[in-house]
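First up is the structure itself, then whatever we jot down about it.
A single protein chain has been omitted from the complex, and every remaining protein chain is retained in its original position.
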Amino acid sequence: MTVAVGAGIDERKKRAHPLLTLVRRPEIGALVAALAIFLFFSVSTQAFLTPAGISTWLYSASLFGIMAVAVALLMIGGEFDLSAGAMTGTTGLIVGVVTTQWGLNIWLALVLALAVALSIGAGNAWVVMKTGLPSFIVTLATFFILQGCNLALTKLITGSVAIQGMGAVSGFDQVKVFFGSSFPLLGMDVKISIVWWIALTALATWVLLRTRPGNWIFAVGGQVTSSRQVGVPVFKVKLGLFMTTAGAGWLVGMLQLFDVSTVQATTGVGQEFIYIICAVVGGCLLTGGYGSAIGAALGALIYGMTLQGIVFAQWDNNWLKAFLGGMLLLAVLVNLLVRRQSGVRA
Amino acid sequence: MTVAVGAGIDERKKRAHPLLTLVRRPEIGALVAALAIFLFFSVSTQAFLTPAGISTWLYSASLFGIMAVAVALLMIGGEFDLSAGAMTGTTGLIVGVVTTQWGLNIWLALVLALAVALSIGAGNAWVVMKTGLPSFIVTLATFFILQGCNLALTKLITGSVAIQGMGAVSGFDQVKVFFGSSFPLLGMDVKISIVWWIALTALATWVLLRTRPGNWIFAVGGQVTSSRQVGVPVFKVKLGLFMTTAGAGWLVGMLQLFDVSTVQATTGVGQEFIYIICAVVGGCLLTGGYGSAIGAALGALIYGMTLQGIVFAQWDNNWLKAFLGGMLLLAVLVNLLVRRQSGVRA
Amino acid sequence: MTPGSIRPEPILPAAIRPEPLLEVQGVGKTYGSVRALAGVSASVGAGEVLCVLGDNGAGKSTFIKILSGTHQHSEGTLLAFGVERRFAHPREALDLGIAAVYQDLAVVPLMPVWRNFFLGSEVTRGRGPLRRLDVASMRATTKHELGRMGIDLRDVDRPIGTLSGGERQSVAIARAVYFGAKVVILDEPTSALGVKQAGVVLSYIARARDRGLGVVFITHNPHHAYPVGDRFLLLQRGTSMGDFAKSEITIEEMTALMAGGAELEALAHELERP
Amino acid sequence: MTPGSIRPEPILPAAIRPEPLLEVQGVGKTYGSVRALAGVSASVGAGEVLCVLGDNGAGKSTFIKILSGTHQHSEGTLLAFGVERRFAHPREALDLGIAAVYQDLAVVPLMPVWRNFFLGSEVTRGRGPLRRLDVASMRATTKHELGRMGIDLRDVDRPIGTLSGGERQSVAIARAVYFGAKVVILDEPTSALGVKQAGVVLSYIARARDRGLGVVFITHNPHHAYPVGDRFLLLQRGTSMGDFAKSEITIEEMTALMAGGAELEALAHELERP
Partner (left out) sequence: GCTATESGADTAAAGEKVTIAVVTHGTAGDSFWDVVKSGAEQAGTDLGATVTYQGDGDPVKQSQLIEAAIAAQPDGLIVSMANPDGVKSAVEKAVAAGIPVITINSGLEKSLEFGAQTHVGQSEFIAGQGAGEQLAAANVTNVICIIHEAGNSGLEERCKGTADTVGATVSNVQVDVANLADAQNTIKSKLLADPSIDAVLTLQTGVAVAASQAIDEAKSPAALATFDVSADVTRLIQGGKMLFAVDQQPYSQGYLPVTFLTLQKRNGDVVGGGLPVYSGPGFVTKENAAQVAKFAENGTR
């Protein structure tokens, strides 16, 4: 009557199809939802599947996507950053102001803006960790402060609420190669931000799944006391996450600035929730500890395709938000269904 | 060597000052923060403490406060409602459209709007509970849908983005007594919404602390599986909470409509987060299971005083948001400090 | 309907065993792709203590979660008081007088001890809109019931999350005993308890049995199970190894069955200093 | 420095007892207004097992949380390897080779079993930017270490939150034993374990002791404590009732001390059927 430990195949486990095991990832639902939306707009509109059309929605998705991936990492780590949207404005405005008004070298300006962004991110992390206040509320305060400063300082220094004459700054075209250029591919006009997006998603996935810091991100988001007890450097992990998000804000700020060659004081306000939506649609839990970078990228793709698809479909634009809401609900429902079917938990 | 069980005063517990026990409530921090802000603006501006000034910020606080109290209940129950802001617009627009365009009796219109609001609330609850999706994302979708419908339907039916001629509807003045009137008190011109606010806060506090449903609200927000296991009707509780929030949205919609006798398609958009801010400043946990209605009311008071106080202080309105952010941070920090000092946990 | 006539292998003549309060026939449960329980039959009657024994992961908690309505069984039938049932919600089981202590205790950490004690079964006074919680009486009851278990809480208003592991477990047990009208189900209730408190729980079980309640009791400690148990259900890797009456088994046999034989002797030697 | 000369009441001559690895002198801890521990002195040396015994809420978990760096003591001193210390973070204790199993296990429910096993001490391969987790070896080690405890997991990729209580506890123990270099601290490690697994844990403790590690072991089961323990620290309501060597106390005395005297005898009668 002794127990047969490890006696070959375990009779207590149903056999799972190998494919099923493969698809048991958090992002599988988002992938199916993205495919569904892609098919829908491909069939129902003409311009969606043309090379020009594809590059439009890819570009739209890429800007949301870069931030969404960073925000997803942060959310997996159990925190929010509501100042992420305003940060894209802040960094753009800094570069704009110091180059057009004070004639600073554009490369220096870039570094300066990055430094400011990273310090703000570090500041967020510091306040959150030292006070124990929820990051939702701390970064909301940061958001308000950034929003106010963006407006008031820009106005104070430039006399108006937008940066003018950015295109005439010397060195602008050099920098544009990295942030605002595009190259032809298969008939499409691919913006450089799409490359950034894909590269960052790949990097984030690698970090999350195959490195120690990635392991720690899941841990601090899942159970912070337990993580601390087994020796995870909680403070450093969260500091890194907030700074990553701020850094992504800088990147998107630059991509926007060098694309439209102007930036306004209100840039980025209200965008922070779109990033969170993308991350959640991509399978991140709001409570932390679960999610994926690829999922967030897919969430951004869904959002970008929907946003531009609605324009291609030429629906009455007053309904825009209603369509967006419906699509969002559909996407998360498909996501849920697929994940239930394939046995992914949470 | 037997243990002296219950031997009078417990040697293991430090004596606590009776006052300390009294102040060990979640809202104590918000109260101190509110007092600080009150004193600050009373001293630094002239108009803040005049009767006219007081009634302005009280009125401002009351509209936020009614929703904040409802949202706080929902948050204690572990859920969010991001459609709460847009709901104030939806209900106002329904009443406006059916009375000015279709000539429906104004009382019927009120009931109709309430019915619609409650069904939307029930719908939110149903989707959240049946799918297990986070309410953050479900109500975000509802928010988008409401926002889109508010705009598109209003434009479709009235041809413009605001309701005009509401004041000329027969019966308007009767209804205004309940929702848009004001009465003199100690030289102030007290708006009726302040009465609603105080009454609802008292009611919510009573329900939370002294009734069975109140107990259940804390339980479902604190640990939903445990609550289910001991027999708490989780679905009913959450349904009730979502419907309460929707009902509060209706009330605020009416208060605004009958105050200014017009309503715009964009009314309420962006307000949802202010309610959450008020609740959190008032001591609610974002993770649910902890908080108070009085705290949320105090949070709204802080927000209202700050918003109007900044106007009275005649600071440049470009800085408004920055000040707001600073005040918010200050308020939560004071809150935290006070609660730590008085030994309130969480 | 006499359930005794349906049961595949009646161990005692139906006349001697009491009518079963709760009975399962061939129940099983699958979590996603994990088969946790399969084909288990057992029953508990009034005034009987059914001990469920088994290794870690044998499916004991799964078994009692089916009885208490937390999980639905994926196969087999569950009879409560002679009627076939499929609990959709633990509330339904509670309403029939079936109360449970779960291994993870089912408490709400942030809520005060007394609110946890009465959660779902609050005492109210007054009527209509004035119906309100009877806070004073609930506080007093909580303090008293915990005191009976040898737990002397400084303050029943503390969030239950700040209690020690054993104190928390005691609250859950005291609650189930207080509210269990017909059947009490206990999942490893003594695991975190001190010697004295564990003794109190055992005496509670004996007293409940004597009052005519049915008790289902899970434990890893044969010294706890044998004195109070009437019947012993042994689970292994999700299947039943049999349902024995006390008369059919000795404590040594039971321990050996639970532990997997001779290994224990070897252990005693190993623990010695070399 | 010979800590033996500072200790107020040396129980054995300093020559016989090994140098203490961990030592506390008059430590205490207050949570807000709750005094959980006061004036406790004890020590554990290499190759010694210190058992901490006491009623529920006596302060045992608090005591070991101070040793492992989870909480800081509010009074008294803590010496680790002869040096006065005040751990700000459990990492500091871990880095000194002190590993702990907490009563609440310190696992991250949503993470796979193998990631939990290696959390904070991940194995990597490759260098520089290519430094990456050695997933295959970590999976294999996890499966192997759990197998040694008699836990045969179907799938080490399952989230640890879906394991049974005992399986989860086994993961935490296997981890502490695997990583504990000098001192292993175990808070009620056997509470949720089956007879066999509990035996394995006891043999682990004995083996760790024989390898020259210091072990701090909390349990409510005198039958678990007595065979492996060298010294017994008895806590009651937050204060120390003494620190006994095995030679100074019998298992019966110890049980009586833990349970509060004669009550146990009365209990045996009570459990009988009336």
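Here the chain labels run A, B, C and D in written order, and each chain numbers its own residues starting at 1.
Assume contacts are C-beta pairs under 8 Å (C-beta built on N, C-alpha and C of every residue); 3 or more make two chains touch, one makes a residue touch a chain.
Computed from a predicted structure; not experimentally measured.
Among A:A36, A:A162, A:I198 or A:L336, the one in contact with the hidden chain is A:A162. If you put the hidden chain back, the residue from A:T245, A:Q264, A:S292 or A:N335 that touches it is A:Q264.
Residues 46-47, 50, 52-53, 56-57, 59-60, 63, 147, 150-151, 160-162, 164-167, 256, 259-267, 269, 308, 311-312, 314, 316-318, 320-321 are the ones on subunit B that touch the missing chain. Counting over the whole complex, subunit A has residues 45-47, 50, 52-53, 56-57, 59-60, 63, 85, 89, 151, 155, 158-162, 164-165, 189, 255-256, 259-271, 307-308, 311-314, 317-318, 320-321 touching the chain that is not drawn.
Basically, only the chains that are shown with their structure count from here on.
Of all chains in the assembly, those touching subunit B and also subunit D are A, C. Taking each chain's centre as the mean of its C-alpha atoms, subunit A lies 48 Å from subunit C. With each centre defined as the average position of its C-alpha atoms, the distance from subunit B to subunit C rounds to 43 Å.
Residue positions 34, 55, 104, 154, 162, 260 of subunit D are each in touch with at least two other chains.
For subunit B, residues touching at least two other chains, in rising order: 12-13, 285, 345. Touching subunit C in their complex are the following residues of subunit B: 5-6, 10, 12-13, 206, 209-212, 214-216, 218-219, 222-223, 225-233, 285, 289-290, 345-346.
In the complex of the two chains, the subunit A residues touching subunit B come out as 127, 131-134, 136-138, 140-149, 151-152, 155, 270, 273, 277, 280-281, 285-287, 316, 318-326, 328-329, 332-333, 336.
If you check the complex, the residues on subunit D that touch subunit C are 31, 34, 54-58, 61, 103-104, 151, 154, 158, 162-167, 170, 188, 191-199, 202-203, 206-207, 209-210, 220-222, 227-228, 255, 258-260, 263-264, 267-268, 270-274.
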